[in-house]
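Sending over a structure as structure tokens; questions will come in a sec.
Removed: one protein chain of the complex. Kept in place: all other protein chains.
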Amino acid sequence: MARRRTASAPRAGQGSWWAGLPGIAYLIALVLAPLVIIVIFSFLSRAKLGVGVKWEFTIQPYVELFYSESLSGERSFDPTYLQIFFNSVLYSLITALVCLALSIPIALWIATRPPKWRTLLVFLVTIPFWTSLLIRTYAFVIILNDNGPINGALTGLGILAEPLPMLYTPFATIVGLVYSFLPFMILPIYASAERFDFRLAEAAYDLGATKAKVLRRIVLPAVRPGIIAGLILVFIPALGSYLAPELLGGGKTSMIANVIAAQFGASRNWPFGAALSVMVLVLVMVALVIFAVVARRSSRRGANQSLESLL
Amino acid sequence: MRTPRGTGTSLKNFPLFGPIAAVVFAFLYIPLVFVVGYSFNSNRVVTVWKGFSLEWYADVLTNDDIQRAVMNSLRVASISTVLSVLFATGLAIGLLRMARAGRTFAWSLIMAPLVIPEIVFAIGTLALFVQIRFPLGVDAITLAHTAFCIPFALLPIRARLRTVDLSIYEAAADLGANEWTIFRRITLPLLAPGIVAGALLAFIISLDDFIVSYFLAGAGGTTLPVYIFGMIRNAITPGVNALSTLLLLVSVVIVTISYIIARRKR
Partner (left out) sequence: MAATEGLALSIRGVSKVFPTPEGGEVRALDDVSLEVADGSFMVLLGPSGCGKTTLLRCIAGLEAPDSGQIDLKGTRIDDVPVWKRRVNTVFQSYALFPHMTVAQNIAFGLQMDKLPKDEVARKVDQSLALVRLSDLGGRRPHQLSGGQQQRVALARALAKEPEVLLLDEPLSALDLKLRRGMQLELKRLQQETHITFILVTHDQDEAMSMGDEVAVFNEGRIVQVGAPRDVYLRPRTSFVADFIGEANLLALIPGAAGAEVAGWGAIPADAWASDSPAADASRSVAAVRPEDVVISADPQGRFPIVDATFIGGDLHAVVQVGEATISARQPAASAAGLTTGGRCELTFRPGSVRIVDA
């Protein structure tokens, strides 16, 4: 009989799996538990004073997503929240597509610079990501203001008589979202492009392809994993954005996060806020599944790699 | 190793890509330039330039509420940095030795704060703390920040750990070092640059966070970003810009240092 010994340690010195236990325990307590609590809260009743919940099972919070009750207690279909969900998805999609259009040229441009330049240029792309999102959003409050530099220039040059109202519009929200998440699109596309062997493009030129054809038939397919990773990395956080719609959209262009925040603040309806959050999580999961199906495995690796290239 | 792929770049250049890249870089930096520029405006109305002045900096730096918010922010960021780096170092090592299923589970937990919208994470933590009657304030913020700083601390450490030739550990054991000695004399020193880089990133992520801090601040837990948000909501003066400029400066300096450390001797 073969007998197994454990006394001498194979793979000596590489540490052990239990080194990760404290971290896992912590994340269970402070990442998993909050999510579980949210799901539980979404099936509970409103507390009298609005802070917290009453431990009574109900699906009322989910009903409130679709119906509103008049003072007389009559239930009628109300698309307000559906509309907000729809807007959130729409804004996030537009954001992702604008980011994509801006990122392909810059990512490919950086990837075709000499290697010593690339590192610096990538670093320049990442710097804004590491600065406060609040401040970056605030920057557009200044810029898009009626008295701001853009309107100042337009009226000053006599192009416009009146300042063009840009702040507190969906446009301002989307500009803020694009600005917030642009690095998340540039970096994964760059990561794919950097691995692309440009001799393939040379071979295509040699076979008679024009620049446009090389770009469309050879280069873009090669950076596809980066594009898909970028779409995930922009769309998902955009969907849950709070600051851009809050500061730039004004009251007019709320997204889901603002409604959720209101339930835990002024409106004092925690179960409903929890139900909205559950719906956001479901949306995020649906988005992830769609992207996973589109990309199969390649982009998940792409997303991880680009996250690592970011750091 | 990357091999040079020829020197001729003209075929690699696509028309308009260069100018678009320049525009995108401008788009990334010009808003920040405006934030910084208007912080020197002597006018009360931010966007109407009157003259150069440092008065807003003096104003901001002598404000008691702001000083309190800065202290709160520094306290939260320091403690959650230390905690998240400890957890992340353990996780980086543990992940390598975990069975496949455990690794997938751990990795999902670590990355979850990056995928879940921050607002959901914020109100979930708020609900948890209220439910277990943990008082809101700086300690609550610190605990929550630690959780989402872990992935940022982890990635540089993990990247560093992966570059280590596994036979180095075996060589140390072969020369007579036991597990603990190997960790202390070999693993830790080799990981040190990754740990420092990870700590700096965790620090700015915590320092810059707004949403989670906003919901967990309670009465006494106002951090700097929460304070700035209040200022933006109330009345926008160049004081907001001055404060923002200082916070930007801290972030940029720290991320640059982290970057230099992480790339050195790779």
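Letters A and B mark the chains in the order given here, with residues in each chain numbered from 1 onward.
Operating definition for what follows: a residue touches a chain if its C-beta (ideal position, glycine included) is under 8 Å from a C-beta of that chain, and two chains touch if they have at least 3 such contacts.
On a predicted model such as this, the values are computed, not experimentally measured, just so you know.
*Asks:* Using the touch definition from the top, which of B:74, B:171 or B:246 touches the missing chain?
*Replies:* Among B:74, B:171 or B:246, only B:171 touches the chain that is not shown.
*Asks:* Of the listed residues B:185, B:233 or B:263, which contacts the missing chain in the full complex?
*Replies:* B:185
*Asks:* Residues on subunit B that touch the omitted chain in the whole complex?
*Replies:* Subunit B touches the missing chain through residues 165, 167-168, 170-178, 181, 185-186, 189-190, 265.
Definition applied: only the chains that are shown with their structure count from here on.
*Asks:* Between subunit A and subunit B, what distance separates the C-alpha centroids? Give it in angstrom.
*Replies:* For subunit A versus subunit B, the centre distance works out to 17 Å.
*Asks:* Considering only the defined contacts, which subunit B positions touch subunit A in the complex?
*Replies:* Interface residues on the subunit B side: 2, 4-6, 9, 11-18, 20-21, 24-25, 27-29, 31-32, 34-35, 38, 45-48, 86-91, 93-99, 102, 105-106, 109-110, 112-121, 123-128, 130-131, 143-144, 146-148, 150, 152, 155-156, 158-159, 166, 169-170, 172-174, 177, 179, 182-183, 186-187, 197, 201, 204, 207-208, 210-211, 215, 225, 228-229, 232, 236, 240-241, 244, 247-248, 251-252, 254-255, 259, 262-263.
*Asks:* Quick check: in the complex, which residue numbers of subunit A touch subunit B?
*Replies:* Residues of subunit A touching subunit B: 9, 11-24, 26-28, 30-35, 37-38, 41, 51-52, 102-103, 105-106, 108-110, 112, 114-115, 119, 123-128, 130-136, 138-143, 145, 147-149, 152, 179, 182-183, 186, 197-199, 201-202, 205, 211, 215, 236-237, 239-243, 247, 256-257, 260-261, 264, 270, 273-274, 277, 280-281, 284, 288, 307-308, 311.
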